[in-house]
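Removed: one protein chain of the complex. Kept in place: all other protein chains.
In order of appearance the chains are A and B, and numbering begins at 1 in each one.
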Amino acid sequence: MKTAQERLQHLTAFEELAESTFPLNLVSPVVKIIVAVVFVVLTISVDKYDIIHSLLLTSFTCFLIAIAPLKVTSVLKMLLYLSPFVLLLVIFNPLYDKSIIGIAGYQVYGGYVSAFTTVLKFINTTTVSVLIVSSTKFNHIASSLRFFRMPKFLVIQFMVMYRFIFIFLYDIIQSLQAVKARSFQGAKFSWRNMKAIVSTFFVKSVLRGEEVYNAMLSRGFEIKNFKMDNRPKAGDVFFGFCSLVYIFIMRFI
Amino acid sequence: MSHHYIETNELEYTYPDGTKALEDVNLYISHGESVAILGSNGAGKSTLIKHLNGTILPMKGSVNIGGTPVTKKTLKTIRATVGLVFQNTDNQLFMPSVFENVAFSPRNIGIVGDELQRVVEESLEKVDALGLIDKHPFKLSGGEKRKVCIASVIASNPEILVLDEPTAEIDPKGIGDLVSILRQFSHTKIISSHNLKFSRAVCSRGVVMQEGRIIFDGELDEILSSDKLLAAAGLKEDY
Partner (left out) sequence: MHMADALLSVPVGVTFLGISGAAAGYASSRLKKDFDEEKTVPLMGVAGAFVFALQMVNFAVPATGSSGHFAGGFLLALLLGRHASFLVMSSVLLVQALFFADGGLLALGCNIFNLAFIPSYIVYPLFKNIIDKNEGKIAIWSGAFLSLILGAVMVSIQTGISGVAELPFTNMLLLMLGIHLLISIFEGIITVGSYMFIKRYSLQTEINSERRKLKPYFGIFSVSLIIAATVSLFASSKPDGLEWSVFKIMGGASEPDSLTGRFHNLLGALQDKIAILPDYSFTDGSGQWGTSVSGIIGAIIVIILASSLGYIIRKANKN
């Protein structure tokens, strides 16, 4: 379970990555999101015994890794961290699926095949979505949501929440340090502590939240300001079109 | 707007929980003045200050900035004219880097690209904090945070600068820096503070508040020479 410190660093790292100038950063966020969604849907739609299509789609993932700001090692770390849930469920596949599949002349239990493809799917979908997000500035993500017809007040709420998260994470880190100093219990907390932390934190947060929001308003934050030029440029359309065509080919070849 | 002046007329405000914060506050500040708002905790200083940029709207009475009344509709122009630096620095440094914090305000006006970079750098230079431009606000000292907050507010070029307790969390050297920075600004300045020396160094006029009312409005020197006024302002060091 990631600590608050790690989460804060993670979010901060993403913000920095989004500012870099890798090729993927230059593509319009709307196009990227459409490509990501199509990719995820098509990847998941692959039959669970179909190794070939899963691998073919993986090629797109590799392509994206090369043009996205996130380092391969970071991607691997994230995947490792997220995998337990999937692995836990899929590890039983070989046990329960004893159907026989022929691969390269060998007889293999279907369970192994489906486990493999599922892990591949997991790698693909997770990596692609993370890469897309890491290459997009937060404001652009928010305005793409607006583009996809999310109600304005919700997008604002989303943006405000995102900003607050940074502040609160920092706050929680400090509170935790204070509590640790006085509870002599080591790293894990009992639920008694949790209760007190949760409620004091909420009350403080609301008061703080109002102050931060006032500060934002005082510096000109306005709902209508976040209009973005969402009209895709020629390069974006080219990228989007090629990617989609490629993905479809990989999926149905 | 011809000349920027600040005017409050019979201003009254009561908080939702019943605390009466301001009562019959009448104030007139002309262009270019530097006014110190003094008073003990709870006297109403912060409440008054928050009225000046519309963060709080008056319950009774009115607030006028350069002839424009502060209402829900005029908030945008008011906030472009009045820059308010709140007391708590952490609550104002909500963006992940110093650059982003200072850029927040000009961005909202529509400044982008190279000009934005220039504006941010200029603002930071005015507060002598250009070296902090890429840092995370979390890692700054109290004085540095205060400077960045001020830079974030002056970045949109307001005519009037309002500061709420700017010397909290700063060491004496930091306060000295703050004094020289503020002295250079030609804005109309309204500063609430507990710090006598600081107030005297930056302002010439003083307004003393007590229990939501203004009990004295005049030369800062007069306040400093009157024990009674000092006590009312919560500035008498009696220990």
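Keep this in mind: contacts are C-beta pairs under 8 Å (C-beta built on N, C-alpha and C of every residue); 3 or more make two chains touch, one makes a residue touch a chain.
None of these values were measured; they are calculated from a predicted model.
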| item | value |
| --- | --- |
| Contacts of chain A with the absent chain, listed as residue ranges | 1-4, 7, 10-11, 14, 21-23, 26, 36-37, 40-53, 55-56, 58-60, 62-67, 78, 82, 85-86, 89-90, 92-93, 95-99, 101-105, 110-111, 113-114, 118-119, 121-122, 125-126, 129-130, 133, 141, 151, 153-154, 156-165, 167-169, 171-172, 176, 188-191, 194-203, 205-206, 208-210, 212-213, 250 |
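We adopt the following convention: only the chains that are shown with their structure count from here on.
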| item | value |
| --- | --- |
| Distance between chain centroids, defined by C-alpha means - chain A, chain B (Å) | 41 |
| Of chain B, residues touching chain A in the complex | 50, 53, 55, 75-76, 79-80, 83-84, 86, 88, 90-92, 94-96, 104-105, 108-109, 136, 138, 152-153, 156 |
| Residue numbers on chain A that touch chain B, as the complex places them | 11-12, 15, 163-164, 166-167, 170, 208, 211-212, 214-222, 225 |
